[in-house]
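I am attaching a structure below and will ask some questions about it afterwards.
Only a single protein chain was left out; the remaining protein chains are all shown in position.
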Amino acid sequence: MEFGFTEDQLAFRDAVRDLLAKECPPSVVRAAWTNADGRSGGATSGGGAWHALGAMGVLGALVPESAGGLGLSELDVVLLAEETGRAALPEPFVEHVFVGAPLAVDDHPGVVTGDVTVTAGDPLIPWAVSADVVVRLDPDPVIALGTDAKFDAVSSVDGARRLARLVDATESRPLTREELSGAFWRGNLGYAAQLLGLSRQMLDLTVGYTVDRKQFGAAIGSFQAIKHQLANVRVGIEFAAPLVYRAAHSLAADAPDAAVHVSMAKAQTADVAKLAARAALQCHGAIGYSYEYDLHLWMKRAWALAGAWGDAAWHRERVARAILDVK
Amino acid sequence: MEFGFTEDQLAFRDAVRDLLAKECPPSVVRAAWTNADGRSGGATSGGGAWHALGAMGVLGALVPESAGGLGLSELDVVLLAEETGRAALPEPFVEHVFVGAPLAVDDHPGVVTGDVTVTAGDPLIPWAVSADVVVRLDPDPVIALGTDAKFDAVSSVDGARRLARLVDATESRPLTREELSGAFWRGNLGYAAQLLGLSRQMLDLTVGYTVDRKQFGAAIGSFQAIKHQLANVRVGIEFAAPLVYRAAHSLAADAPDAAVHVSMAKAQTADVAKLAARAALQCHGAIGYSYEYDLHLWMKRAWALAGAWGDAAWHRERVARAILDVK
Amino acid sequence: MDLTWSPAEQEFRADVAGWLQANVPSEPLPSGDTAAGFALHLEWERKLFDARWAVVSWPEEYGGRSASLWEWLIFEEEYYRAGAPQRVTQNGIFLLAPTIFEFGTPEQQDRYLPTMASGEESWCQGWSEPDAGSDLAGIRSTATRDDAAGGWRLNGQKTWTTRGAFCTHLFGLFRTDPSAERHRGLTYFLVPLDTVGVTVRGFGRLDGDEGFAEVFFEDALVTDDLVLGGIDQGWSVAMATTGSERGLTLRSPGRFMATAERLVALYRERGPDAVDGSLRGRVAQAYIDSEAYRLQTLQTVTRVTGGDPPGVESSLTKVFWSELDVSLHEIALDLLGFEAELESPWMKGFEFALSGPIYAGTNEIQRNVIAERVLGLPRK
Partner (left out) sequence: MDLTWSPAEQEFRADVAGWLQANVPSEPLPSGDTAAGFALHLEWERKLFDARWAVVSWPEEYGGRSASLWEWLIFEEEYYRAGAPQRVTQNGIFLLAPTIFEFGTPEQQDRYLPTMASGEESWCQGWSEPDAGSDLAGIRSTATRDDAAGGWRLNGQKTWTTRGAFCTHLFGLFRTDPSAERHRGLTYFLVPLDTVGVTVRGFGRLDGDEGFAEVFFEDALVTDDLVLGGIDQGWSVAMATTGSERGLTLRSPGRFMATAERLVALYRERGPDAVDGSLRGRVAQAYIDSEAYRLQTLQTVTRVTGGDPPGVESSLTKVFWSELDVSLHEIALDLLGFEAELESPWMKGFEFALSGPIYAGTNEIQRNVIAERVLGLPRK
């Protein structure tokens, strides 16, 4: 029995964290709200962070070595997704690395480097227009492999997450049942990890602010009303993280309960991210409510991912079916 | 439009409050846990408070004047029930005044003075064994008018509330559909009012304790963690009370939505009483957890009444049916 | 207790409802917290004013109908029920006007009230400063006597000024006695925003609208007739205003009843297919809470009409309505499931609702007030 990550896994996480600190500071997230494609590279499609991740091999991490990838498992990349959440990376990271690249690599070897970008949706597809390959889980699970896909764009509360519905694509193939299932649970694991990272960052940001901000002659972080809200967020994070890591292990090990474990992780992280967002905003007060302050960039990503691919209640119902209904 | 009570109604409340302060101090509530019948009179059946209420006419308040009662309405007595909750009166007050006396008075004129005690249950009947007349709402709505009723006693968490199920009674008559409905909603109104009074008393007790109790060199009531818990209870009470009073008005006015209004009141007061109990215990700490301290007497009554005759979720579902389901 | 409306009140309601039905724009106006939307909202305000619906509770001479509190409640219920536009003039009408009625000179009343009611002049609130948010007593902006110029020189900065970038005037507190501490030595000023030395910079809110502004003062001269109440009396004058903000006038039950009704409609559409079995009970609870809020208001109005002024209990109200508003929108978003993240009135309303527990005294401050001034717990 050992519940922890290997030195290699932690080193990989640290490398990605360092990369994101350099390539994806908050200014990049903010810029993505108003640039052409909502991604990290400014006006051009595919950003600086994206290509740097590609150069590191991360974008093909789950692609078999035989196809040019790193041949890693969900357990090896779960911490990377958490880091991209912490950075609020405006890229289809989960959609590409966890979902799309393994499905598309046979047709598009460029997914390994990120020269070809894959995205995925169920049914709302983020960064669909700027992607090269699109996976749609619902309705009619399909992978659109060519350039003829047509979209209806819709607006998300998260300005970077350029959403669309896939309307039509002739150069496409249906997903097999197995591909669909794998894609769905891997994607949910990735979102759970990102929600965890988003929660950590919202908490850190708020701790930093409340230590500095003075009112009534004291740092507001010294008041119990602030302390206890943030302590509750910290408790929530503490008891969400192991569910995420266990789910990654279960998927990697192809455990029979893997899907239920992912649902547990997604339900818990969706709830804690919403709690973190609410507490962070309340403890910030008016400054958190202003567009110029960064908090809302994280908060809105959290809101979006908490509902995507099944919200907390949906995933809890999956758990309920597994544990409550007599088979 | 006027949302308030008349001078007469308030004076009646004050008189009952004074009576209970004298006849039903906490020592009487505590004694009822261990005496023979669980009531306010010590070893004898029917306590001091009961006869005093009878002498004041309260016990026949809803009985028509033609039958010797005061001929009052639910609106006139709702505040009295609230006071009996505040005092945790160990008597079948709601069961007798709101439910049973109007049903039994033709056979037993003594209900007006309390010489005959009526109780009621759905299906668990409090103080059944010491009562003279018993109303059972479920199963088979029936009023047992004679002395041959047989009971199965069961134990409540509230040691004063001697519970039983009615097993058999030959001297009885079935309730009409109208009697049943009236009894059920009037009883729930009475419980809602008692829950409100219980909540007020638990809050007052806790405010008193936290003002006095010092730890870390200060009254614990000066800490935000205590203040905010108790402020939340106070808010809850503020927005439960008007629902109770409106429900009383609706029953008195025979309004078409009266039953829904009672359900709103019961749902809200059950929730706020549980909140008040939890906050009161937590803010007291260990002393609240001891049997010798009075808080638990109120807390357990609150737990019992919160679940009796439909808990908060049951009553919310009644509201849901009325407002959500397209008729 | 009498829960019926009098024939006169019913007639008043019918008048309001009839006029609104005939006049409320069929398409919602763009947000009043944008420059373009604000202008369109002012047109609507003018229309309201011309029909004498802008300030129903004011005396006739200033454009009102001397409506009772009951009639005001009825007006608000119908206004929200009709889905009529947001009142972009509300900071003036609901926060400043009560103060002018109480503390203003007759000249100030005649000068400012009619133009405020018509929307010809629009007012924003200059309370908060970068270092004075929850703690308003920490205000640092100054007003220094300039006898030569015959007035006061304002210096400093206000911020989080709602719709400040679109308004013509600001009301706010400035420190006139620099030696006084905290709540003392502040004075309440009325400031035209086109005064030389005043600079307004709009900035965005959470929901993307440019609803906030920073206002900078550099030796801006305001004359003596722009002082409201006495010199150094600003705190007590302002408290009367914040009393209004937190009290009865701003958050009418009609707003939450209308939202609850929309939530019920959404539930009827979406709820029966929802996986989440808790939604039904949560919708019912939110509806019960909006009823509770309405009834508690009726109780308060009865008391106030009977001569008992609203007091610190308004902190109870603030906590309740602000949390109810968040809850109503959260439930709606949960009903929307994965579509919750899409642009919609519910998401926009949710973002707005999140400001409720923050502005006009955070709910943390309100809970302190409840604990100390309602329950009697020790300050420290």
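A few comments on the model shown:
All chains are identified by letter, namely A, B and C, in their written order; residue positions are counted from 1 within each chain.
As a convention for this text, contacts are C-beta pairs under 8 Å (C-beta built on N, C-alpha and C of every residue); 3 or more make two chains touch, one makes a residue touch a chain.
None of these values were measured; they are calculated from a predicted model.
Taking the full assembly into account, the omitted chain touches A, B, C.
From the options B:Leu163, B:Leu189, B:Ile237 or B:Ala273, the residue with contact to the unseen chain in the full assembly is B:Leu163. Of the options A:Asp14, A:Glu65 or A:Glu238, the residue whose C-beta touches the omitted chain is A:Glu238. Which of C:Asn155, C:Ser278 or C:Thr305 touches the hidden chain is settled by the complete complex: it is C:Ser278.
Only one residue in the set A:Ala21, A:Ala55, A:Ala153 or A:Val211 touches the chain that does not appear here, and it is A:Val211. The set of chain C residues touching the chain not shown comprises 276-282. Although one chain is not drawn, its touching partners on chain B can still be listed: residues 122-124, 154-159, 161, 163, 214-216, 220, 223, 225-226, 278, 281-282, 285-292, 296, 303-304, 307-311, 313-314, 317.
Touching residues on chain A toward the chain that is not drawn are 1-6, 75, 203, 207, 210-211, 218-219, 221-222, 224, 226-228, 230-232, 234-235, 238-243, 245-246, 249, 253, 264, 267-268, 313, 316-317, 319-320, 323-324, 326.
One rule holds for everything that comes next: only the chains that are shown with their structure count from here on.
Measuring from the average of all protein CA coordinates, the nearest chain centre is that of C. Between the Cα centres of chain A and chain B there is a gap of 52 Å.
The mean-CA centres of chain A and chain C are about 38 angstrom from one another, to the nearest whole unit. Among the residues of chain C, those touching two or more other chains are numbered 364, 367-368. Residue positions of chain B with contacts to 2 or more other chains are 224, 228.
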